[in-house]
Structure formats: structure tokens, C-alpha cells
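Left out: one protein chain. Kept in place: all the others.
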Amino acid sequence: MKTIKKIFLRWEWLLILLTVGVFFFFNDLNPKAYTLPKLMGQTRVYMVDVGFMALGALLILLLGDIDISVASTAGLAATIMGITYRAGAPFWLALIAAVAVGAVCGLINGLLVTGFKELFPMIITLSTQTIYRGINYIILKDKSVGSFPEWFGNLGYDTVRDAWFAEEMPGWVAGSPEWIQWIYNFVGDFPVMLLCLLAVFPFFFVWIHKTPGGKRIFATGENIVTARYSGIRTDRMKITLFTLNGILAAVGGIFLAARTGAVKYTHANGYEMQAIAVAVLGGASTAGGKGSVVGILLSLILMTCLKNGLNIVYNDSFIMNLSVGALLILVVLLPNIGQYISDYWRVLKRRKEAAQKASPK
Amino acid sequence: MSEYLLEMRNITKIFPGVRALDNVSFTLKKGEIHALMGENGAGKSTFIKVLTGVHRPDGGEIILDGKKIEMHDPLVAAKHGIAAIYQHLALYPDLTVAENIFMGHEKMTKMKSIKWRETNNAARELLDSLGSNISPTDRMGSLSVAQQQLVEIAKALSQNMQILIMDEPTAALSRRESEELYAIASKLRDRGISIILISHRFEDMYNLADRVTVFRDAQYIGTWDVNGIDNATLVKHMVGRSIDQFFPKGNAKIGETLLEVKNLSRTGYFADVSFKLHEGEILCLTGLVGAGRTEVVETISGITKPTGGEILFKGKPVRIQSPNQAMKMGIGLLPEDRQKQGLFLPWSIMDNITLPAIDRFASGIFRSGKRERAEGEKYKDALRIRATSVDDTASSLSGGNQQKVVVSKLLSGSNRILILDEPTKGVDVGSKAQIYEIMRNLTEQGFGILMISSELPEVINMSDNIVVMREGRVSTIIPASEATQESVLSAGMPLEKQA
Partner (left out) sequence: MNGSKKRKTSFLEMFIKNRELGLIAILIILIGVVTLRTPAFLTGEKMLFIVEDTATMAILAFGMMCVMLVGSIDISISGIMAFSAMAAGIIMKNNISVTEVTQIVDGVEKIVKVRESVPLIYLLLIAMAVGAGCGLVNGLIIAYGNVLPIVTTLGMQYIIYGLAHIISDGQAVYKKDMSAAFTEFTRDFSFLGINSKTWIMLLVFAVMFIFITFFRSGRHLYAVGSNPEAAEMRGINVRRSKLLAHVIMGALAGLAGMMFASHDNKITQDLKTGYEMYVIAACVIGGVSVTGGAGKITGVLLGALTIGVINNGLPMLRLTGNAEFWKKLIQGLLILAAVVSNAAIQRTIQKRNLKGRNL
């Protein structure tokens, strides 16, 4: 009984419910422009690059820390990719360089955060944010770097159909029942980028939720002192996760570059807050020890549905952000209010019991 | 007008999950010092918080000066002249002494702005009247514990109090500081102020109090004149049974040396600490709070690094850099503050128990819920942890059961040396006896136990040998069979430096 209640009280249901609600609301409002295939195309814009960073943000929030420098890291990594390629290096090398830069940026954050525990990760990453962006600015000045290989540009736009399917629907599909055709089309509409993002989710899910290592991350975020006293090497864990966060930021920056086609020094500006917002909406707490990979995925889907819908109706990024902000606060506030009310009732009930116990005497 | 200044009748306080006070009563005469005694977790602290308006009682009445009062707010308590000095001093380390004294009722001008000069002068006068020369403009954080306590008393005096509550005032004081505190307390009593004194030290009670009230397990046990009750009876009332029934006798064989520390030092905390721990032995580390006991065991278990000396594990010198490493060697620590250092409060019992050795329960790379559950169940049964299931959260358990979960954590690993820092602090009487039993069982299996404790009966009756620490150094090591409460206490009292 208790476990069933627990399963249904999970955060993820709220996100699914909201997503379904949002989808049907906008679908009803705008049946032509707001359809599943079109939404799928929009995931390139609203889901992929921020998705990688949100996974990184999840790791850091699980630890109870925060990283403001991810967007700068993403920008710097993309810039390094651009200039390495422009300098004549093969593109694979440029990609490796970008990821390596991301790792180094993350490592620096990790070392600073664990080396100066009396300082706050927010303050540290605030300054590294400025530093990374500053290096980027020095490298690129006010120019941009672009003209990547063609396949890389295609990565930003292609769907599975463009990339791998034949022009015409194969005969065996055309001859099959309608639902198989529907699946064929559905898969065909998947942007390649989205597939890349979705491919990492199972890995993260297993790691965070199903392995001992994942449990140790939760432990560290829940109570770092107890975690250390329980034999967890908390410093090493933090440094590792910050480094991984840097790598994820770099990957996000690379995908963003694939979509935009060129990198300026302002590349990925503001993504740090978006990533944190996605993670918090997905159930992560800035106090640490809470969050789920599924939550991140659902929160990304919800964001995509909402943002795309708003974009169609209002065509306005400010309104879009307003709704995201309101959603964020409401979703975090409501459980608190619920908790408050339930606590109040519990105490009230016990008081009544106490009064009854006292009165016969 | 009754003979009592304060009467509290049938006070009940309920928290979500626990009944912290159950129909307790208390009376206080004008100008008396009344000791309130009881084990940790008996409800003393909650009682004080009810009296000072921090917690609102769920039942019962408070009668002050013959009038029933509603105590729903700390300000109301202050208005009625009730002030408290808490165990964990409630101070603002970044603010000045004067501000700490007058926070909330500063000297104000007509414009409702603070008159700093007058505030500082008033603070000066109050401190003078207590015979202290602390400067009102010093930062609170820069004072010693005794000085901070004095500031707290000054703070209480500044509010024209008639009732002063002192919660464990001497726990961290040297003998001379304690005596100075006794003098101040007597002086206040002579001014007509009533004092409620909470203390573990019988010495404090006999020195100061006129009457004593005992609480046990959130219930009122009785009130006696201090002169009319002997020590043994009082202890019996406090723990619920007589002492010799309470501590199980051990018959473990003392074996080889497991752990030896030689001249272990850490700058500023302790120096030249040496002792040996054997298989099957319970070695007790005692002394005043702040004598460096906790710091020593933290160093042994790898939480902090020593600055000198060496640790020998089974005869071989080792360098322990982290708790992780210590646990790999089989040294497990039960930390002093189980809620902040020992448990993940929102986690289930099972998750708490399995975490330190979680890799052991994995099949392949995946965690196995089934095996983790089995491990949790094993310890829930073995240690008789009282909960409906291993899925209950640690925060929902009572202090004693929480402590058993932390002990399970230690046992679930492959530890041979257990370091227990105040294992029975804040634990109810029943669980306390169980924890003692567990300790005895473990020593019979060849475990070596290093226990830190401040409760002298526990120190003397549970351990084989006693290491007494004083101001960061080992004062003496005595076999428990030769120790008395007085000898242990005096060995731990700081030698007064020439002032």
C-alpha cells in the first residue's frame, strides 16, 4: 500500500500530467502548426544542447553544488573546436580538443570547489564563468568562426529520414498496416541530434539510479559529512563529477555549434540558467541529494512542448521565458505548501488524540 | 498567593512522530535553585523550550505568580522575566558582546534608533556587576566558552528576569570556571532570582541546588529536597533501575594489540597521545568536553590528519589519510553527532545501513535491492531496531533506534575496531542497555572498542581501561577496576594556570 502510494506520488507523474495537458492545450489551439512531427523537429532547438548541459547540472545539483560556468565552458569548447579546425587540423581532432577543453574547465572548477570548501561553488563558478568567457573573447574577439564540414552542419538539421531512409517509403512498409507506417514516419521524423541525446540517457539512468556509484552520489549530496564518515571519497567524487559536467557542457556547445553553424564569443550565453531550470523542474533540488534522470528527460519534453506552443501562439521568447519561470516556481512551491498543510493536519490530529487521552482522567 | 513562583501542570508536547513531554509537572519557589535532572532524551530540553515559549505546549497549564499565562512566543516569556542559557549557546558570533546582550531590546532613542553608546555602557555595567572585564565591543566569536556564557547571563539579566534557566552550564568549563559560575549563580539567587539548573554533574547539583526534579522518558518522576535524597536513589530514578542491573558484565578475553597510537599530535587540538587497544577490550576515552577526545578519534579514523606521532595497526605503522582508508583497514567510527555525521535522515533504514559497504551487495555493476534489503533486515532483527519496516526513514526513529542504525552501518562493513563517540548520548534507557549488550557481544567476538564517554557510570562500568584526557593531553590511564567517579573526574579537571 505504502509503496503504491509512493510510486504515484512521484514527481515524474506531475511532469507527465503537465506535458500531456500542455500538448493537448496547444494542439487544440493550433491543430495545424502544433503536431507531434513538428514538435519533434523543434526538439533540435529546445532540447538537445540544453539537454546535455541539464544532465551535467543534474550531477552538480545532486552534489548540492551549483555551476554557473557551464555556458562559458560550452562556448569556449566550441570556439576551440572552431579554431583548431580552421588551423588545419582534422575535424575529429578538433572535436577531441573541444571535449578536452570542457574537461579541463570542469576539472579546474572541481579542484577549486574541493580545495576551498569555505568558498561557495556559486562564487567560484561565477568567477570561472567570467574567466572562461574572457578567454573565449580574447581568442575570437568580435569575430566568429565557422565553415565546419558539411556533415557537421547536417547534424544540426537532419532527421533520421534525411540521414538514413530511402527517398520513397519502402514497399514492405507501404504494404503494411497503418500503424507500422505511422511508426515508420515517427522514427523518420526524429532529428539525428535528438537521437544522440537520447543515446546517453540510458547510460546515465543506469549509472545514477542502479549502481553503487550512483547511490554514493546521492549520499554525498544528501549529507557530505555523513558520506565522508561512511567511507565515500567525497573530494574525488566532486572533482570527477565537475569534470564530467565540463565534458557534457562541451558536448552541448558542440551540438549548438552544429545548429548555429558558427561560433561567436557569446556562444551559449544564458544556457547555464536554462540548464539549471530544466534540472530543477525535473525534480533536482539545489540543496542536493534529490533528482532523477527520468525527471530531466520529462522536464526537457515538457519544456519543448511548452516553449514550442508558446512560440507558435505568441512568437515571442520573453513570453516563453515568463511561462517557464512561472512553471518553475509553481512546481517547486506547490509541494512545499502541500507539505505544510499535511504537517499541520498531522499535528492537529495528534493534539486531538492527546486531548482525548487527557480528558477521561 | 501560593508558595510557588512558577507552577507547570500536566504539560504535554507532541512533535510529528514523537511525544516529547507526557503530562509533566514542575514547581519553582522564589529565590531557589532547582535542579532538573534526567538522562539525555528525557525531555528536559523540550520542557525548557515550552517554558521559554519556543514550543507551544499541546496540553497543560503554566501558572506564574498565581496567574495562568499563555506562553506562545519567546517574547512573552521574556516579558514575564523568564530567560534561558542554552546548552548550545544561542549567540551571534559575528556581532559584538553588547549587541548579543541587547539584541531585541536595544536602548532606543525616541526616533526608534539604537543608542550605541548607552547600549555599550549598559552592557559594561551588567558585565561589571558579574565581576567580568569583557569589553562590550569585542566580537562574540573571539571569546572563550566561559566568557560567552557570562555574556549570556548578562543578556538574561538585562531583561529584568525573575527566572533563569541554565542548560548544562558547566559542561565545557574547567573546575575554577565552574566555581566562578557557582558563585555567580548564588549571587543571583540572593538577589531573589529563581534558577532552574539542568546538569549531568551531580557535583553541580549538590553544590547549588535546593531541590531536584527528575524526568525520565518524557515523564515526570518526582521532586525531592537535595539534602533528603542520596546519590544511588537519584540515579535509580533517572535510569529506571539500579546501576548494577544496568550494565551487563563482560567476560571477553583480552587478546593481541589491535591498534596503538604513539605520541599522536595535532597542532592546536591534542599532543603526545599514546594508548593501546586490544582485541576484546573496551577502552574508554574520557575527560571534559573540549579536552580533545573527539579530535583524537577523528584523526585515527582518517577524518583529519595528525601533525605528529604514529598509528600502529596490528604492530605495523600506518598512515590513514581518509575514512575510506580507515574502513578498508577495519576501523569504523560512530560519530558524535549521529544526525549530522552518522545518518542520512531522509533515507530509509536499509539505505543507511548498506551504504558503507554498498559494493558488496551489487551483482555485476547493478545494485541488488534484494540483497540490500536482506542486509537491512538482518540488522533490524539482530539489533532489535524498532520500526515497522526497513523502509522507514531514519528521521522517523527515536534517538536510540537511530543510534542502532549507525551501529549497524559499522557492523555491515568488515570492521574489527569500532570507535564509538558518545554512543549513548540522547538515547533512551531501553536502547542504552541494548547498546551496552551489543558492545559486550562484540568484544566477545574479538572486536576492539574505543569508546568516548562523558557519563561516568558508563565509563567505569563498561570499560576495561580508562584514558583520561585533560586539555589535549593524556592525563592518566587507569584500569576500570581501580577507578572511581571522583578519581576520573579530578584527573580530567584542568590544572589552573597562573592568571
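Labels for the chains are A and B, by order of writing; each one numbers its residues from 1.
The rule is simple: a residue touches a chain if its C-beta (ideal position, glycine included) is under 8 Å from a C-beta of that chain, and two chains touch if they have at least 3 such contacts.
Only a predicted model underlies this, so the values are computations on that prediction, with no experimental measurement involved.
Of B:A271, B:L285, B:L383 or B:L397, it is B:A271 that touches the chain left out of the display. When you scan A:L17, A:L36 or A:I123 for touch with the missing chain, the hit is A:I123.
Only one of B:E39, B:E177, B:D204 or B:E281 touches the chain withheld from this view, namely B:E177. Although one chain is not shown, part of chain A still touches it, namely residues 66, 68, 112, 116, 118-120, 122-124, 126-135, 137-138, 141, 270, 273, 276-277, 280, 285-287, 316, 318-319, 321-326, 328-329, 332-333, 336-337, 340. Residues of chain B that touch the chain left out of view are 52, 54, 73-75, 78, 86, 90-95, 99, 103-104, 106, 108, 112-114, 116, 131-135, 138, 143-144, 146-147, 150, 177, 180-181, 267-271, 292, 471-473, 499.
Keep in mind that, in the parts below, only the chains that are shown with their structure count from here on.
Note for the complex: chain A touches chain B at residues 2-3, 206, 210-212, 215-216, 219, 222-223, 225-226, 228-233, 289, 343, 346-347, 350-351, 354-355, 358.
Of all residues in chain B, only 10, 12, 14, 16, 19, 23, 58-59, 303, 322-324, 326-328, 333, 335, 340-347, 351, 355-356, 358-359, 361-362, 365-367, 391, 409, 413 touch chain A in the complex they form.
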